[in-house]
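Only a part of the assembly is drawn; its chains keep their places, and the rest are absent.
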Amino acid sequence: MAATPSVSRIDGRTPGQLRPVTIERAWSKHAEGSVLVSFGDTKVLCTASFTEGVPRWRKGSGEGWVTAEYAMLPRATNTRGDRESVRGKIGGRTHEISRLIGRSLRAVIDYKALGENTIVLDCDVLQADGGTRTAAITGAYVALADAVAWAQGRKLIKAGRKPLTGTVSAVSVGIVGGVPLLDLCYEEDVKADTDMNVVCTGDGRFVEVQGTAEAEPFAREELNALLDLAVSGCGELAELQRKALDTVLEK
Amino acid sequence: MAATPSVSRIDGRTPGQLRPVTIERAWSKHAEGSVLVSFGDTKVLCTASFTEGVPRWRKGSGEGWVTAEYAMLPRATNTRGDRESVRGKIGGRTHEISRLIGRSLRAVIDYKALGENTIVLDCDVLQADGGTRTAAITGAYVALADAVAWAQGRKLIKAGRKPLTGTVSAVSVGIVGGVPLLDLCYEEDVKADTDMNVVCTGDGRFVEVQGTAEAEPFAREELNALLDLAVSGCGELAELQRKALDTVLEK
Amino acid sequence: MAATPSVSRIDGRTPGQLRPVTIERAWSKHAEGSVLVSFGDTKVLCTASFTEGVPRWRKGSGEGWVTAEYAMLPRATNTRGDRESVRGKIGGRTHEISRLIGRSLRAVIDYKALGENTIVLDCDVLQADGGTRTAAITGAYVALADAVAWAQGRKLIKAGRKPLTGTVSAVSVGIVGGVPLLDLCYEEDVKADTDMNVVCTGDGRFVEVQGTAEAEPFAREELNALLDLAVSGCGELAELQRKALDTVLEK
Amino acid sequence: MAATPSVSRIDGRTPGQLRPVTIERAWSKHAEGSVLVSFGDTKVLCTASFTEGVPRWRKGSGEGWVTAEYAMLPRATNTRGDRESVRGKIGGRTHEISRLIGRSLRAVIDYKALGENTIVLDCDVLQADGGTRTAAITGAYVALADAVAWAQGRKLIKAGRKPLTGTVSAVSVGIVGGVPLLDLCYEEDVKADTDMNVVCTGDGRFVEVQGTAEAEPFAREELNALLDLAVSGCGELAELQRKALDTVLEK
């Protein structure tokens, strides 16, 4: 399966190539961390809100909390979707992705080191072209890192403590026309037989693996090929996150 | 009252001066019209979604419909607000502003010329610093104009018909420390004794006047001074809208 | 524009004439203040509920709180409307009017003098014929005054303190067939080009001015003519409120 | 048990005496039938809204539909209750009473004779002092009769058809301090060991019997004594309904 060099992706990429990725920090003047991340035409605004204190069920534990909420603007997609606030309830897909983002970021958080503080990550999709949840996780990590640094700068986190135990990024992979591809755009996504979202830490271990047979059940070797692609993609993203965070913010 | 040249506004503006205004068209790849408008640090993404057909109650009338929805991202403001979708209901302020935007745009729409088509304006505040509803109206008009042009280009609106009967823009005015000021930023807004939002057509007539005494009831002459400022501000905004729309989009 | 003596209003009134207004105090046996107000066929039951204590966010401030809720009975209007409780959510119009009534009454409240007490005004429209929000404000002020007097009588408000800093009333005005009219009934309201609700204090200053172009944008001189009518109408209403409150209640 | 002539009720009534009952027809200008009914200090506004057509599940059946909604104004009671519209859901008690009123009225409706028309009864409690559901049923029947007559007058119901097969009224009974009492006021109601609501047709048969042991289970002879009282009370109410409907309305 690896021997398909001649595949021509819709946007000219090779099977194992990411779309152009940009990570713009300090996008918002209010949030403690804020990142506009783009994976090609997918653009997600990730803000990290730091507040002292924790939810009631965690008070007195000495531990912090990190959670996330994901949403799409109504016209982020090709046809306008109803607002969930107007419908009066959150859909299953939104719930599912919000939970995935929260779990992914908590995988690299040391609650004790964070102390009794809460960080909420809001990931709002401004424009969607496939891979919104993976872009959200990748961008949210950077916003989270900025919020942690902000709190450390204000001594809201005890000196010497490191709430972040690693880095985390995510990417989608899928089998389209029999070929495993990295970082599917929307048009590829709808044609995929199998669709998988993989969240990795910077050291290459897995935080979350979610693979779904859209059309046809998939075999073990296909799963393996997808995991190879995803690990490699997450590695590139981790490097891009590192570079983005190395820049000194003027803010 | 006009004789207060020495007032020093927080950002150095004169009492009758707008903040820097930018109107960025074709911001989104999906929407028929999309504008990122900024009034200083207030940034609102306005998308216009054109669909053929009208709501059930209007079918067979031969007339179109235009409506609007306004929302704020949770961390558009200085402290994070709960998502209305998570709370399961829309707050009164959101309802009020959505209705205001819809009425303002409908004031320059000829339903017959639009035909049985619907345009929904989504105004999502990405960053707030006062005047979000007036920026939203001003930007939404441009997105609306683009969506109308898009539909005309695809013959979805009959040849020769002009659904737009004029242009519309809006600005806030208020009395701060006894001085009438144009286009309040958030810090001025919270100190204002009186706060007014004025929506005008390009020919200087009023579509909506909403004045509220925040601290102290206001006198007729104060009202007059505020209206003078607002009319002048809306005139400038109308000119900026015209310039933005004169640019040829490559999209 | 004032020179239109020959206009014939649907109910025979002159352009600047209010409908017959009645203010019936102590309508309910339970509420601390309760008023059945009528502006012609519009009838609104306004009750003021006084409770010791304030909402959580205001505790310890030494200041009180006043808020309002507006609603219509399902068959207050010509065709039955769905109950908002059955629909499970409050509509935008209801939200908007509840907020307007609350702001209007708070404009004449000295929170410090009220102390940590709360007064809730419920304005339920029993029968609607235009101007329900202005009748509600006008009646609610009287119910509020009664509730304040009730609390003073029970020493729930400190001796010598005056929570009410003035009086407040409201009226609608509009341009119908080119003529500015005071206190529109429903049939006039639906034909109005411009519709304005004005809330004034008893000393003739403005608390709220909300003008909307229903059909055609309006010019500055039209706005001025409407404001003249409204100020005069609110003056008459303030006098009627004063007379109603001068009566000694037996209750 | 009947031998307790010396009981002294809080308002001086004998055990088998109703409170003063008033039935004011044509209270509202809009509704096809509207009645302000009072049982002592309990006041309920009952409106009947007639519309042509039936709900979807009944279309084409040739049969009509009658339903009811009950609600209390927030300050109908001694302490203010939250609005169900604001809470976003209807409480169990409201549901239960709305269903009871609907069933009671449907018991005297001939759906075929009504034809494919719908009548909705809205029973809004303006002031509560016990027995609101029984007053509502009693008043709603009169409003229903007026709406039926209205429709017959407009030929919306076929000539010669009689949608009403009888009359219906309701009353509460209860055992207070060991004594069976008719038509409990609120103060009696809270002290009752057993509380029963009985709905009867004009010919003395039962439509609904709902007895609840509030404090102590009740014996068969107590149940019998309560039923005797209720049948007698409903008989008096049926007579009052008849008299009210005999009056010619000028409307």
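We call the chains A, B, C and D, going by the order they appear; numbering starts again at 1 in every chain.
To be clear about the criterion, a contact is a pair of C-beta atoms (placed from the backbone, for glycine too) under 8 Å apart; a residue touches a chain by one contact, two chains touch by 3 or more.
The structure displayed is predicted, hence computed values, not measured ones.
Colleague: Of the identical chains, 4 are shown. What's the total across the complete complex as given in this file?
Modeller: Counting every copy in the complex, the total comes to 6.
Heads up, the rule we're going with is that only the chains that are shown with their structure count from here on.
Colleague: Suppose you hop from chain A to any chain it touches, then on again the same way; how many hops at least until you reach chain C?
Modeller: 2
Colleague: Count the smallest number of chain-to-chain hops linking chain B with chain D, moving only between touching chains.
Modeller: 2
Colleague: Same residues or different residues where chain C meets chain D? The copies count as same if more than half of the interface numbers are shared.
Modeller: Copies use mostly the same positions to touch.
Colleague: What's the chain with its C-alpha centre farthest out from chain C?
Modeller: Centroid comparison gives A as the farthest chain from chain C.
Colleague: Quick one: chain A and chain B, Cα centre-to-centre, how many Å?
Modeller: 33
Colleague: Let me have the rounded angstrom distance from the C-alpha centre of chain A over to the C-alpha centre of chain D, please.
Modeller: 60
Colleague: Which parts of chain A, given as residue numbers and ranges, touch two or more other chains?
Modeller: Those would be 88.
Colleague: How are the chains arranged in terms of who touches whom: line, ring, star, complete or other?
Modeller: Looks like a simple chain-to-chain line, open at both ends.
Colleague: Tell me, which pairs of chains are in touch?
Modeller: Chains touch in the following pairs: A-B, B-C, C-D.
Colleague: Touching chain A in the complex: which residues of chain B?
Modeller: 28-31, 34, 41, 45, 47, 49, 51, 69, 71, 73-80, 83-90, 94, 120, 122, 124, 126-129
Colleague: Can you list the chain B residues touching chain C in their complex?
Modeller: 89-93, 95-96, 98-99, 103, 107, 166, 196, 200-201, 203, 205-213, 217-220, 223, 227, 231
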